[in-house]
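Here the complex is missing a single protein chain, while all its other protein chains stay put.
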Amino acid sequence: MSAKTFIVETLQLEGSSRSARALHMVHGVALSLGMVAVVLGTVTSVTAAAGTLLAAVTYAVVLLFAVEYWLRLAFAPELGLAPDVLSPGEARLRWVTSSAGIIDLLAWLPLLVALLVMSDAAHARLFGTFWILKFGRHAPRLGVLGRVLRQAREPLLAVFVAFLAVLLVAAVLAYVIEAPGQPETFGSVPQALWWAIATLTTTGYGDAVPQTPLGRFLAGGVMVCGILVFALWAGILATEFAKEMRRHDFLKTWDLVAKVPYFEKLEAVTIAEVVHLLKPIEFTPGAVVVRRGAPGDCMYFIVEGEIEIQVKPEPVILGPGSFFGEIALITGGARTATAVARRPSVLLALDIVHFRELAATRPDLTAAIDAEAKRRVLQGT
Amino acid sequence: MSAKTFIVETLQLEGSSRSARALHMVHGVALSLGMVAVVLGTVTSVTAAAGTLLAAVTYAVVLLFAVEYWLRLAFAPELGLAPDVLSPGEARLRWVTSSAGIIDLLAWLPLLVALLVMSDAAHARLFGTFWILKFGRHAPRLGVLGRVLRQAREPLLAVFVAFLAVLLVAAVLAYVIEAPGQPETFGSVPQALWWAIATLTTTGYGDAVPQTPLGRFLAGGVMVCGILVFALWAGILATEFAKEMRRHDFLKTWDLVAKVPYFEKLEAVTIAEVVHLLKPIEFTPGAVVVRRGAPGDCMYFIVEGEIEIQVKPEPVILGPGSFFGEIALITGGARTATAVARRPSVLLALDIVHFRELAATRPDLTAAIDAEAKRRVLQGT
Amino acid sequence: MSAKTFIVETLQLEGSSRSARALHMVHGVALSLGMVAVVLGTVTSVTAAAGTLLAAVTYAVVLLFAVEYWLRLAFAPELGLAPDVLSPGEARLRWVTSSAGIIDLLAWLPLLVALLVMSDAAHARLFGTFWILKFGRHAPRLGVLGRVLRQAREPLLAVFVAFLAVLLVAAVLAYVIEAPGQPETFGSVPQALWWAIATLTTTGYGDAVPQTPLGRFLAGGVMVCGILVFALWAGILATEFAKEMRRHDFLKTWDLVAKVPYFEKLEAVTIAEVVHLLKPIEFTPGAVVVRRGAPGDCMYFIVEGEIEIQVKPEPVILGPGSFFGEIALITGGARTATAVARRPSVLLALDIVHFRELAATRPDLTAAIDAEAKRRVLQGT
Partner (left out) sequence: MSAKTFIVETLQLEGSSRSARALHMVHGVALSLGMVAVVLGTVTSVTAAAGTLLAAVTYAVVLLFAVEYWLRLAFAPELGLAPDVLSPGEARLRWVTSSAGIIDLLAWLPLLVALLVMSDAAHARLFGTFWILKFGRHAPRLGVLGRVLRQAREPLLAVFVAFLAVLLVAAVLAYVIEAPGQPETFGSVPQALWWAIATLTTTGYGDAVPQTPLGRFLAGGVMVCGILVFALWAGILATEFAKEMRRHDFLKTWDLVAKVPYFEKLEAVTIAEVVHLLKPIEFTPGAVVVRRGAPGDCMYFIVEGEIEIQVKPEPVILGPGSFFGEIALITGGARTATAVARRPSVLLALDIVHFRELAATRPDLTAAIDAEAKRRVLQGT
């Protein structure tokens, strides 16, 4: 493998090569250490005791991210989504102006400039807070959250507008009611707004508290509105999240099901049905998929990798396209053999609930599984 | 276009004409500036420095809303929902007594009277808080929220009644338990109610805190009840919101699907099916719908507007009724061309998930899309 | 109508007779006045000014509830659920030992005894807090809430057990960490428990606050657990509430649909389908069901009562079994006539969304509605 191929593979964000996963880990460690340096660097006693160490950590992280930036820029054509469509220059420009490129730039440039320019190193290090953006880029499921918030933004915003309206009205009323009695805390609408937001979010610092009966009645109303805002947002996000999860799972499983030979001969309509029943799971090498003697509640189809079934006299190795675990499912008893992943593997699990539903609605599908199970029991494999 | 037509078009609340959108923006700016004047006008230092400016802003906003009110009144017959059914007098009377008319009146009359009558301009300006109602009238999705709250009002009220009952019982018990020890904060049931509401909503100002073990045990119970109230409301609103979203999306999409020639020949039963799969999206002129090289996850049907497909040798312009983006969907590859909206456009997006479901259950529908995709690939358009 | 029949009708909890509704209102007023007397009676200035009035109100409410109790006891056989199954003695005994009977007894006996025995009237009146139970008995939808909480009690309790476990562990850890530094607020586990509950419910009174870094780290973890408890309960209740609402609506509508002649001839399977689409709504006399010129978004079937369609030359009166409002639904235009309820009426609303679905899946059903609409348009009624 050439150096170039190696670097490109390493820089793949969701790459499964050993070097890509190593880089992912180095990233995590560097970000964590860096953030600790930013946070602790503001404590005088720590900087007095370990100032040099903090500086060393900060510079090391900046260096790492700067090098990574230039590598990503250099290999942008190979790392892009559509290498055959864009010219190298176009690909580099797109990456630099993409959110990923800007985040990767913010991860080292502002901090480096600050460290060189500012006299107070602790204050300069605060620019390391931009690392959080980088962290977000490497967190896997944040994408789903972002999608949910984007899909639900209209009703969320509508609730937020209602929240602001209640806030303003509450502040004006509190100002009218409480200003005469407490001019130092409710003496202007902006001051009353501070009380209103701490009350509407049910935070309740207690630094501004209405004293008149009318003011307290108002406060009670504002608190209840706060609960309602919580509840509305929760309701909106629950609805949207449920929708998004269905979409996400469907897409992910469809891609995997299409790789299993057992389902290959099915028509599209049946695949769509089966996709709703299967759940993809990933295993690292050495992970125990099922353990001998444990109760059996699902069977597995192998999409990727290799599974070793530990039977006597010698283990059976199953590859992509095979299935196992169906015996315990059919007999209802304990697992008769332990199964271990020998390589990074992706399996599709068919839950006992769904196996029974499938057996009821599509007996032709489960018949093949039954037949295979009987054959295996007879052969003692 | 006559002056009358121009004014009527401008005053359309959800009008898409340029002047209507301009008025909408002027409204937003005026409301924001006005509210800032109301809020900052109560801060002594600000009024000392910029009193004249605040007064000018306030009068300008009042004037704007007064003029708008008289225009809306004058053109009520043309702006009403059913111009052919009501006489002009009936239409004006209905508008004046409608919530919209009352809100528009409250937006200028009380403030104007207060400014003329009251000596303290800052206090007079507080009547500008009525502008929030006007803001609510122009916010788009508040209608959905209102509908959800109205539909769910019975269970919400039931929870609120339970909330009040817990509040009263907690206050009476806290009074009995804590009054002997802390007569100044728990000396009467109304005082204990103040503690109870700050505790039940988990606000916890900390100005009234039980000291006896029994009182603290009671407080713990009240806090847990507070969480339960949150949770119940959230549960109720989630249920109702999910229902309302389904209704809202269905209606909106049905109207759009009916405009696409491709679906015209379908029977009602199939339209009802298709409506559940399509998602309407709006684009402003110049917006990029799909970008060359990006991964493709949905195809589009054009309902309104014009889309430019940037292919060589020269771009193709698609109008209402056409569809595009199906090639990337079928091949699974990246987008082969960029598509840009040339005019305000409404598209119906068919997600890859739903496209596959449709292909499975209604192969006749997707066959036409397949055929068109093949034709386009061959022609290189 | 005999006196006995009148009393029995009046005492019906959900009776629709005029006297039953009057009693319901008297109840509400008496309960509200009574609770106000209980609450304000503990404020010294109020008792000094209006002590006699408070006493009078209290005695009046006690008298009312005592009389009601004896009447309900006397007429228990007639008011019971199964008058033909139980003997009068059995019926009375069952009522006395039922929760309803006990609540009605608690509404007057303890308070009366306290007023006669205790010297401090304000303290005696606190026994009026039992009235809240009575209030609960008359609130309509509390039943649904109770059912939801009962159905979901197992997972709710499981979360509560987890809540208690976190509470105890947090208190023990806080005691270990903070006791040396703050012996007066964290000096024992019970004291630490007080901090823990105010933190876990995110109330945060601020009277006990950890000072050590480790204690604050613990506090952060406890707060996050508190949010998780909120979220778990909300999730559980949302799931259960959605289930209960479906059940409740289905049952209510089935009973009503069975009364509409138009649906009479349908087979059970179709009724089950139709029930899911109809929504029952109640109208008081004089209520406007649809207004001329307003946009039409549903049609109505009359289950009970009388609706007046205000068309010229003279209004048409529709009784139970008729339907109206279908013209605007089919043409998509504004309502062509105003419809007003002449008597307390129950209607079944068929939403435009569901009308279209019905038209797609059951054209035979909507054909009859179409035919009737055409007939009416032709006749101009």
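Should a chain be cited, it is by its letter among A, B and C, assigned in written order, with residues numbered from 1 in that chain.
Assume a residue touches a chain if its C-beta (ideal position, glycine included) is under 8 Å from a C-beta of that chain, and two chains touch if they have at least 3 such contacts.
Source: prediction; values computed, not measured.
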Hidden partner chain, touching residue among C:20, C:60 or C:228: C:228
Full-complex contact with the absent chain, from C:66, C:162, C:281 or C:349: C:162
Per the touch definition above, residue among A:50, A:229, A:251 or A:346 touching the missing chain: A:229
For chain C, the residues touching the chain missing from this view: 80-82, 85-86, 94, 154-155, 157-159, 161-162, 165, 168-169, 171-172, 175-176, 188-190, 193, 199, 202-206, 209, 213, 216, 219-220, 223-224, 226-228, 230-232, 234-236, 238-239, 242, 247, 250-251, 254, 267-269, 271-272
For chain B, the residues touching the chain missing from this view: 202-206, 231, 234-235, 238
For chain A, residues in touch with the removed chain: 35, 38-44, 126, 129, 132, 135-136, 139-142, 144-145, 148, 160, 163, 190, 194, 197-198, 201-207, 229-230, 233-242, 245, 292-295, 333-336, 351-353, 356-357, 359-361, 363
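Going forward, only the chains that are shown with their structure count from here on.
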Maximum centroid distance from chain A, chain identifier (CA atoms): C
Turning angle required so that chain B lies on chain C, C-alpha fit (0 to 180°, nearest 5): 90
For chain B paired with chain C, centre-to-centre distance based on mean C-alpha positions, whole Å: 28
Multi-chain contact sites of chain C, meaning residues that touch two or more partners: 202-206, 234-235, 238
